[in-house]
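Take a look at the following structure, please.
Note that one protein chain is taken out, while the other chains of the complex remain in position.
Right, subunit A next:
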């Protein structure tokens, strides 16, 4: 399927399309018999095509090595959890 980056499992807010795409991927577990097989779902992106412009989509951000939270609230929540020593879920950080 020919979707913009960041939509591997489908368009936002469309559980029917998402379930169809995920289901099609899982079908491969039972149907594909050779490595490298690609199944074309022939799905069109529901929005406009501006994302295909050569000057669109370059959204790379600076390669910063500090945590990049979605929001300041997330930062506060993570710092609170870690202060309390309750986090066992961030793996591969500091050799965990």
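Following the convention adopted for this analysis, a residue touches a chain if its C-beta (ideal position, glycine included) is under 8 Å from a C-beta of that chain, and two chains touch if they have at least 3 such contacts; residues count from 1.
The definition used in the following text is that contacts and distances are computed from a predicted model.
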{"item": "Listed names \"Cell division protein FtsL\", \"D-proline reductase (Dithiol) PrdB\", \"ABC transporter ATP-binding protein\" or \"Cytochrome (Ubi)quinol oxidase subunit III\", matching UniProt entry of the absent chain", "value": "\"D-proline reductase (Dithiol) PrdB\""}
{"item": "Residues of subunit A in contact with the chain not shown", "value": "2, 4-13, 15, 18-19, 21-23, 25-26, 29-30, 33-36, 44, 48-54, 56-71, 73-75, 77-78, 80-82, 87-93"}
